[in-house]
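Omission of a single protein chain aside, the complex is shown with its protein chains in their original locations.
Labels for the chains are A, B and C, by order of writing; each one numbers its residues from 1.
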Amino acid sequence: MVKADLSTVARLLITCPDQKGIIAAVTSFLKDHGANITDLDQHSTDAQGGKFFMRLEFQTPQLDLSSKKLETQFAKEVGTPLKMDWQIHYAANLRRMAVFVSKYDHAFLEVLWRWSRQELPMIIPFIVSNHPDLAQAAKHFNIPYHHIPVTKETKAKAESEILKLCEGKVEGIILARYMQILSEDFIEHFPNKIINIHHSFLPAFIGANPYQQAYDKGVKLIGATAHYVTKDLDMGPIIAQDVARASHRLNAEDLRILGQNIERTVLAKAIKAHLEDRIIVDGNKTIVFDLE
Amino acid sequence: MVKADLSTVARLLITCPDQKGIIAAVTSFLKDHGANITDLDQHSTDAQGGKFFMRLEFQTPQLDLSSKKLETQFAKEVGTPLKMDWQIHYAANLRRMAVFVSKYDHAFLEVLWRWSRQELPMIIPFIVSNHPDLAQAAKHFNIPYHHIPVTKETKAKAESEILKLCEGKVEGIILARYMQILSEDFIEHFPNKIINIHHSFLPAFIGANPYQQAYDKGVKLIGATAHYVTKDLDMGPIIAQDVARASHRLNAEDLRILGQNIERTVLAKAIKAHLEDRIIVDGNKTIVFDLE
Amino acid sequence: MVKADLSTVARLLITCPDQKGIIAAVTSFLKDHGANITDLDQHSTDAQGGKFFMRLEFQTPQLDLSSKKLETQFAKEVGTPLKMDWQIHYAANLRRMAVFVSKYDHAFLEVLWRWSRQELPMIIPFIVSNHPDLAQAAKHFNIPYHHIPVTKETKAKAESEILKLCEGKVEGIILARYMQILSEDFIEHFPNKIINIHHSFLPAFIGANPYQQAYDKGVKLIGATAHYVTKDLDMGPIIAQDVARASHRLNAEDLRILGQNIERTVLAKAIKAHLEDRIIVDGNKTIVFDLE
Partner (left out) sequence: MVKADLSTVARLLITCPDQKGIIAAVTSFLKDHGANITDLDQHSTDAQGGKFFMRLEFQTPQLDLSSKKLETQFAKEVGTPLKMDWQIHYAANLRRMAVFVSKYDHAFLEVLWRWSRQELPMIIPFIVSNHPDLAQAAKHFNIPYHHIPVTKETKAKAESEILKLCEGKVEGIILARYMQILSEDFIEHFPNKIINIHHSFLPAFIGANPYQQAYDKGVKLIGATAHYVTKDLDMGPIIAQDVARASHRLNAEDLRILGQNIERTVLAKAIKAHLEDRIIVDGNKTIVFDLE
C-alpha cells in the first residue's frame, strides 16, 4: 500500500457503463479540487459497451471543499451525467462491524487478534452469539458480548433483537462461523455488508459438513471461501478463496483442523479488502482490487 | 526418489484388512528371498479394524527365485493368508499406455514431451483421435496415429475398432482432453487404468464448459483434476488436483489459458504417479504415495 | 484482460516524480484525442514526494492524430512538463525477440510452444545457440537456428557475430537457459530487454548448480526466477518467481526435474508480462502490473 497517513486518505469506488473520458472526468474533477490521487485501479469488462469499475485513493489535506460539498459537486458534475454508482469513504471513519459467532473460536479469535494489532481498521461495537461460550474471550478484548440464543421458535424474535442492537450502530457484519441462517429480511438490512466464511472451496461442498464431504470424495485440496451473504445460501458473491494440500494421510478430523486454519486466513483477507474499500460487487461477482 | 537403477526395481502394492504383523510378514518374506527394500510407505485408516495399504519398492538383483515363483510363493505364504489384494510391478516392464486426444493439444503435447525426455517411463504404442488435427504432432514423436471419427451413430463401431487396436497391446489409457464419453462397456476393459484430465477443480463445475461456469460464478481460484475414469462421469477417483489464482482481471478466455496450463501439470503428475505404482484405488478414493 | 481486438490496442508506460494532477493530465490528453482507455493501473511509492508509475491501455480506432503526431504532442504537452520517462507501444507491432539456448530444451520448448499457440505475442526472428543440439526442434517451429559456438578464446568474436545478427532485427532477447555469460558490452545494447531464467529462488543459490546447493541445504521449497539481465550476474531486476514443495524424498535429480518445470512456467510468465508492456523497471526492481 502507498505509505500515507490514513487520516487523510479517501477512497472512491465507481461502477458505470463504459465510455470514453470517464477517468479524465473523475481525475480532473479531483485535481481541480486539490485531491492528490495516490492509487488508481481500473477494470473494464469489454473494449466496446462493457462495464467500467474503478477504485481510486486520494489524499484530502488540500481539498478546497468540505467532504459533503465535494460529494454534492461530484454527483452533479460527474457521477450523475456518467450514470455512476459511486461512493466515497474516508479511511479515518473506521467502519463499525459487529462480529457474530457461535461456538467455534478459530475464525473469531483471528479476527479479534488481527483487529487488536491494527491489521483490520474497524470498530467492533459488539459481538453477538447464540451461545455463551466465547463471552470470556470477548471480555479479554474488551468488547461487549450479547448472548442471544436462537431456536426454531425464537428465531424471528432473536433476529429483531439483534436488529435493534445494530440499529444506527453497525455498518456491516462479520459472520465468524455463526451457525444460524439469517432470514432474507435480516439480510436486506445489510446488502453486501455481511461477510461470511464458508468451510469449503465453493461451489464445491455447499451445505453442511463440507469436511466430511471432502473426505468422502477424496479431494486432494481443501479450501475455504469468504463471501457476501445473500438470500441464496452459500451462493453470494465470492470475495476470497484459498486451498491447502490434503493427502490421504489426513482423516476427517485432520481436514477440519487444516481447513479451519485456512478459514482464518481467508476471512481476515476478505475483511481487510472490505475495510479498505477494495471490493465492488457486480451482480453475483466481485471485483477485488487487491494488493497482492 | 531413491537413487537406483530402474532395471532392478520392483514395486509391491497391497490392500488388506488391517491386523497385527502384516509388515513383518511381508518384509520378512522379501528379506528371506534376497530382496532389498528401498522404499516403504504405509497407511492404515484406523488403529482398530481399519484398512491397510502399503507400497513397497525393492531391489531384485539378489532374488533367489524367478519373479514368477516369487509371486506364487508370496500369494501362498503371505497374500492369501492375510486376505490381500496385491500386485507386483517391475519398473523395467514399461507400461504400454495409449493416448487419446481430440483437438486441444496442450495436455497431449505435455504428455508426449515429458515422455520423450524420460520423465514419464512408459511406452506409447499409438495415439487415438476422433480428429485428424494432431497427426503431424504425433509424427514428430514417431508415434502411430489412428484417426477414428466418432458420431452419435458410429460410436459403438468406433469403440469396438479402438478396442481391437488396444487388445493385448495396451495396459492403460491417457485421455489428454479426448472429448468423447466412453461407454460403460469400454471402461470395464480398463478398470482404474484410464486417466482423464478434467478442466475444473472437481467436484465444482462438473460437466461442460467449466471455465465459463467459473467465470460466471466469479471464483478466485481456477483448477484442474486428474482422475480415473469410471462409469460415473467426472466422478471417478481423484488422483491429483491443483489450482491457480484467478482475479477479476481474467476474462473467460484468460481463464481457459490459465486452466489449460494447470491441466498440463496435473495430468503429468497423475500419469507419473500411475506409472511409478504410487496409487491404490480404494472405492471412490485414491491413496497416492507420492514424492512431494 | 479486457476483451479487445489487439490490433487497436496501445499501451502507455509512465515513470515520473509524483505530484498532483498527473493522471488527469494524461487521461484528459488521451480523451481529447479520441483514445478510449480500457485499462489503467497505477502505483505511487509514497503519498508525499514519491515516485509515480502508470500503465495505461487505450483503444486507437478513433484517434484524431497519427501515432507519430500523438507522441510528439504528448511529449510536448504532458511528458516533458511532468518530467516523465514514457513510452507507447502498439500491440499490433509484435516485438521481435531472439531466443538464445544451449542444450537444455525445457524452457526453450515451452517458449516456442506457447508462442506457436499465440499465448506469447511476439516474432521470433531466429534462435542462437552455442550448441547444435536443438536445431531440429527449431526447424519444427520454422525458425532459423544459428549455431555459434563459444569458447573462452572466441567469446568476443562470437558475441560480435551475434550482435550483427541482431542489428536492426531484434528488440529483445530471451535466454532460455543459455549457459554463456554475456559481456557487459553486449548487455548494454539491450538494457532491460534481455530476460533470463535462473534455476533458483534468487537471491538464494546464486551461481552454479543451484539444485545441488538446494539439496545440500535441505530447503523445503525449490524455485525459479525470471529477471532482466544486467552486468551484475544473477542480480538484475526480478520479474517473476515461483516455488514448489520439495520433500526429503526428492533426490538432486528429482529436484532438477521439478525445478525445470517451474522454470518453464516462470519464464513464460515473465515473457508474457514483457510483451504485454506490464513491466516498468525502477532501479534494481520491477513494477509488474500483472493480471492475476
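One rule holds in what follows: contacts are C-beta pairs under 8 Å (C-beta built on N, C-alpha and C of every residue); 3 or more make two chains touch, one makes a residue touch a chain.
What you see is a predicted model, and the numbers here were worked out from it, not measured in a lab.
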item: From C:G79, C:G172, C:P237 or C:G259, residue that would touch the chain that is not displayed; value: C:P237
item: Which residue of A:A47, A:V170, A:A246 or A:V288 touches the chain not shown here; value: A:A246
item: Chain B residues that touch the omitted chain in the full complex; value: 2-5, 8, 18-24, 27-28, 30-31, 34-48, 50, 59, 62, 245
item: For chain C, the residues touching the chain missing from this view; value: 43, 45, 201-205, 216-221, 223, 237-243, 247-249, 251, 284-288, 290
item: Absent-chain interface as seen on chain A, which is shown; value: 1-3, 105-106, 109, 113, 117, 119, 140, 244-247, 249-251, 253-254, 257, 261, 265, 291-292
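Operating definition for what follows: only the chains that are shown with their structure count from here on.
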item: Copy pair chain A, chain B: interface residue numbering same or different (half cut); value: same
item: Chain centre separation (chain B, chain C; CA means) in Å; value: 37
item: Distance between the centres, which are taken as Cα means, of chain B and chain A, whole angstrom; value: 42
item: Sites on chain C at which at least two other chains make contact; value: 2-3
